[in-house]
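A single protein chain has been omitted; all remaining protein chains appear in their positions.
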Amino acid sequence: MKKQLLLTVSSNRVVAPGWHHMVLEGTDLPPVTPGQFVEVAAPHGATLLNRPISIFDATATTLELVIAPVGDGTKAICDAKVGDSLRVIMPLGKGFTTEFPVGSKVLLVGGGVGIAPLYMQLCTLIDAGVKAEVLFGLRSRPDAEFCKQYEALAPIHICTDDGSFGHHGLVTSHPAFGQHYDMIQMCGPKPMMRAVAASAAERGIPAEASLENMMACGLGACLCCVEPTEKGNLCVCKDGPVFNTSLLTW
Amino acid sequence: MKKQLLLTVSSNRVVAPGWHHMVLEGTDLPPVTPGQFVEVAAPHGATLLNRPISIFDATATTLELVIAPVGDGTKAICDAKVGDSLRVIMPLGKGFTTEFPVGSKVLLVGGGVGIAPLYMQLCTLIDAGVKAEVLFGLRSRPDAEFCKQYEALAPIHICTDDGSFGHHGLVTSHPAFGQHYDMIQMCGPKPMMRAVAASAAERGIPAEASLENMMACGLGACLCCVEPTEKGNLCVCKDGPVFNTSLLTW
Amino acid sequence: MVTDMSTQLGDLVLSNPVMTASGTFGYGFEYEDFMALDNLGAFIVKGTTLEPRQGNDYPRMAQTPAGMLNAVGLQNPGVEHFIEHTWPRYGALESKVIVNVSGAKIEDYVRVAELLAPLEGLRAIELNISCPNVKQGGMAFGTTCDGAASVTRAVRDAWPRHLMVKLSPNVTSITDIALAVEGAGADSVSLINTLMGMAIDIERRRPMLSTVTGGMSGPAVKPVAVRMVWQVAKAVKIPVVGLGGIASAADAIEFIMAGASAVQIGTYNFVDPSAAGRIPAEIDSWCQAHGVSRLMELKGII
Partner (left out) sequence: MVTDMSTQLGDLVLSNPVMTASGTFGYGFEYEDFMALDNLGAFIVKGTTLEPRQGNDYPRMAQTPAGMLNAVGLQNPGVEHFIEHTWPRYGALESKVIVNVSGAKIEDYVRVAELLAPLEGLRAIELNISCPNVKQGGMAFGTTCDGAASVTRAVRDAWPRHLMVKLSPNVTSITDIALAVEGAGADSVSLINTLMGMAIDIERRRPMLSTVTGGMSGPAVKPVAVRMVWQVAKAVKIPVVGLGGIASAADAIEFIMAGASAVQIGTYNFVDPSAAGRIPAEIDSWCQAHGVSRLMELKGII
C-alpha cells in the first residue's frame, strides 16, 4: 500500500560531486522492493510537482536516497537540513526481479547516479544466495569512493570516463561485461542502457532497465511518463520504472 | 538614491505575539529618513512580489524592521534564520516631516505594528529638540513590553484593547490625546488614523498619516497603490507612504 | 459533516461539491490508497473515446511557473474496454462515477454515449469538447458556438441522463459558447479545460512537448478560471462546475462564490494525492468557522 508521509531528514551528506546521500526517518514506512521509487515534495513549493527519486535503501523506519540536484526541485530537496520535514509518497512503481534460482549469476550495471537503486537490489540478491556482480560507469575517482558500500557485498568493476579510477571507458568495453550472466539489471543514462541491452540481447541474456521519464503524478493517473513498448505506451511510474528490455522499442 | 542590496540577517526575535524584530546587516546602506520603507523579497519565491515593510531604524550598516507575519510573503521573511540573506530595495517613499521649530510639541500615534516606523521618527525628533510624546494603541500587555525602547526617549502613553496595560480603550479616548500639539504623526489601522485625523482637524492640529495600501513595485511605476487625494490619485509608495491628512479624502 | 454540503446539478444530487477532474485521477483506483473515494462528490474518469488510443508521443509534460503543460492526447483503452473491464469494478461507487467522453467526430461522441447509456448506475457524462491535444475534433468543437452546439445536441439525443459539457478557455467569449451548449440541451457546463500553452528547452533548441503546444493547468490558471466561471454563471441558467488550479478548500470556496455549484480538483491530484479526499472536510470546517450552515448559500455571492 502506498502512503504519503512526512519524514524527517536525519542526515544529508555530499558523498560525491553533486550527489547527496540523504537519510529520512519516520514510523511505519511501507515495505519497499528494490528498484521502486518515491516522490518527494520540493520544499517551499520550489516546483509544483513532486520529484521522483529512486530508493537507495529502506526499512520500516528509514528511507535512504541518493539525489543529484539537477533541477529546481531536486536542488530544493538537497538543500534540506537535518531536522527538516519532507513530504514523501512511497513506494511507487515496479522494481527489479528479485527471485532467481540459488546460484544464478546476475550483473548489476549502473551509470552515474543510476547506481543508487542497485544498492538495495544488490543486498537483496546477496541475501537470496544469488551470485551478483556490479559494474559501474562513473565520472571519476571521487564517485568511486561512494561505491565502497557495494564493494563490501560483491565483486565490483568500475569504469570512469576520465580513467582516474578503474577501467577507462564505457561499461560495455569492460572485460567483466563480456562474461555470461543469467540476467543483467541496470539503471543509468539511456544510451548506456541501450548499448547494454543490445549486447545482452545478442548474447541471449535477459535484461531489465530502470527508466526515468519525466512524470507528474507517479501513480499511473496522468499518463505523462509513457514509454513506447511492445504492449503500447506504458507508464514508467506504474508499469515500470523497471522494464524487461525485450519489451522496449527504444 | 535607491539601492537593491543583499543583506544578512543578524538577529530575528519574536518581541511580541506575532511581531518579529529583525536586524539586517550590510555595507553602504543608503541614508534613510524616518517613515520611509523598504521592499523585501520573500525567500524561496514564496510570493512573486516583494513585501513593503516600514523601517524601525537604520544606519549605514544595519537595517531594523518589525514585521508581522500575516501573509505568505511576510511569513517567509519572518522564517529567515540568522545568517540568511534577504534581497532588499531601499529606501522607498517619503517619510514624516522632521523639521520643526525647537520646542514644538509633536504627538506620535501608533496602532499595533504601526508603532514600528515611529521609533526612528521619535529618535530624530528628540535629537532635534522637539518635545515629542508617544501614544500607542496596542492589543495587550505583551506588546507594551516592546515599547520600553520608546519609553527611554520620551513620555509614553499606552492604551490596550483588553485593558491589561495602561488605558483601556482607543487612543482617541486617552487623556493625552486631548492635549494640544503642533503636529500629530501616526501609523496604524485606517479607522484609528481617520478618527485621529478628524479630531486633529477639529482642533486645528496638522496631522500626517502613514498609509499601507497594497503595492506591487514600490517605485511609483505600477500605479497600483493609489490613494484618492485632493490632488487626485497619488501613489502611496512614491508620494507617500506619509501624507498630510488634509490631502486625504478617506 | 456539520455543514449541509450537498449540491444539485439539475437532477444530479451530490453529497458534496468536490469532484476530481478528468485526466488527473485515472479511473479512481489509482488514488484508493490515499482517500476513501466515497468522500468525493463525484470523480470524473479519463477521457474515453470510441476506439482505443495510444495518445501522443513522449515527452508529454513540462513544468511551468505554478503549473504544468500536458499533451497526453487522450490515451485510453476505448469505451468498450471501459464497459467490460473498468465499470464492473466500481460496485457501490457507481453513483460517484462520471465518464468524460471525447472524440474526433460527432458520430464518435454519439456512439460512445450510446454505448454508455445502458450502464444504468452511470448518472452523468462529461462531454469533452475542449481538449487542445488532439489533432482533429476536441478543441475545434469547443471554440465555435456552432461546433459546440452541434456536438452537444447530437449527444443529448443519445444520452438519457445528466449531460455536463466541458468548455475551452481558449476563446474570445466563453459565455457565448456556454449559452450555445445550454441551448443545445446541456444539463451543466464545466470549465475551464486547459489553456493552450508552450515551452521551449532552450539548451536543446526544441519544444518541451512532442506536440509543440499543449494544455496548461495548475494554480497559475486559477484567476482565468475564476473569471470565466463568474462570467458564465451570470449568463446561463444551468449549473456551472468550476475547475482550474484548485489546491485547497479556500480555492474551492472561491469558485463557489464566483458562481460554481460544484468544483473539480485537477492538477493538484498530482501534487498531493490525498487532497481531493480531504478538501470536503476542510470546506466543512471553514463553513463551521464562518457560520455557514449550508455551503450553497455562498454560491454566486460575488
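Order of writing sets the labels: A, B and C. Residues in every chain begin at 1.
Definition applied: contacts are C-beta pairs under 8 Å (C-beta built on N, C-alpha and C of every residue); 3 or more make two chains touch, one makes a residue touch a chain.
Computed from a predicted structure; not experimentally measured.
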One chain isn't displayed here. Which of the visible ones does it touch? B, C
In the whole complex, of C:Leu69, C:Ile129 or C:Ala276, the residue touching the missing chain would be C:Leu69
Among C:Glu30, C:Glu126, C:Glu254 or C:Asp284, which one is in touch with the chain left out? C:Glu254
Sole contact to the chain not displayed, among C:Gly41, C:Gly103, C:Pro219 or C:Pro280: C:Pro219
Touching the hidden chain in the full complex, which residues of chain C are there? Just list them. 64-67, 69, 143-144, 170-172, 195-200, 202, 205-207, 212-213, 216, 218-224, 226-227, 230, 245, 250, 253-254, 257-258, 298, 301-302
So that we can see where the missing chain sits, which residues of chain B does it touch? 1-4, 41, 47-50, 87, 89, 213-228, 232-233, 238
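The rule is short, and it goes like this: only the chains that are shown with their structure count from here on.
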Find the most central chain, measuring centrality by the gap between its CA centroid and the centroid of all protein CA atoms shown. C
If you tally C-beta contacts per chain pair, the winner is A-C
So the chain most remote from chain A by C-alpha centre is B
Inter-chain centre distance, chain A versus chain C - centres from mean C-alpha coordinates, in Å: 36
Please report how many Å separate the Cα centroid of chain B from that of chain C, as a whole number. 48
Per-residue multi-chain contacts in chain B, two or more chains: none
Residues of chain C that contact two or more other chains, please. none
